[in-house]
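Just one protein chain is left out here, and the rest sit where they should.
Now for chain A:
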Amino acid sequence: MEENDLKNKFKVVVIGGSAGSLSVLFEMLPALRTDLSIAIILVLHRKNSADSSLSALLSTKTLIPTREVEDKDPILPGNIYLAPADYHLLIEKDYIFSLDYSEKVNFSRPSLDVTFESAADVFGPDLTAILLSGANDDGTEGLIAVKKTDGFAIAQKPESAQMPFMPQHAISNMEIDLVLDIKGISDFINSLATH
């Protein structure tokens, strides 16, 4: 399959956020270099509705092509992908998205743990997972899976988060590689492009 040719040629950043994470993205996305040769995947807890306007809103913050995922869309560098509301977002070995409407995990669909774990399985050391603001404990198990497959785990600095519980939960329960404020996160992502 054509997608296989791209395997291991680019890095992937998965960003998971819940309450208070949207304002982080609004600040972070405009600071990202637009020539990034990485793929960025956003998984956000949000209201269950078929409303796809969030991707349009995020598109106004960056020139990097940003869109909501449809089932079996390929993952390509230079793009930002947004998990659709009310589906879990999974990743296949051949760098293709699969959606999943199974039971909620941590009372959430999409669940951050589900995507982090699936991404860890496929991208291994090419993966950086970032956990943003939120008021629940989704994401920690996923970050542990990311570490197990030699990926890199970042939590938003709790003092910089509107809802510090979610990143703090990860920091307290596992070995996080870096704790960064919002500017630190965008600087880190920009630095991946030059590696």
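The rule we apply is simple: contacts are C-beta pairs under 8 Å (C-beta built on N, C-alpha and C of every residue); 3 or more make two chains touch, one makes a residue touch a chain; residues count from 1.
Please note the rule applied: contacts and distances are computed from a predicted model.
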Query raised in the report: So which of "Amino acid/amide ABC transporter ATP-binding protein 1 (HAAT family)", "Carbon-monoxide dehydrogenase medium subunit", "MCP methyltransferase, CheR-type" or "Tol-Pal system protein TolB" is the UniProt name of the chain that got left out?
Result: "MCP methyltransferase, CheR-type"
**Report entry** Residue among A:A31, A:L99, A:A135 or A:A193 that touches the chain left out of view
**Finding:** A:L99
Report summary line: Filtering A:L58, A:L90, A:L112 or A:I189 for touch with the omitted chain leaves A:L90
Report task. Extract the touching residues of chain A with respect to the undisplayed chain. Result -> 50, 68-72, 84, 87, 90-93, 96, 98-103, 114, 117-118, 121-122
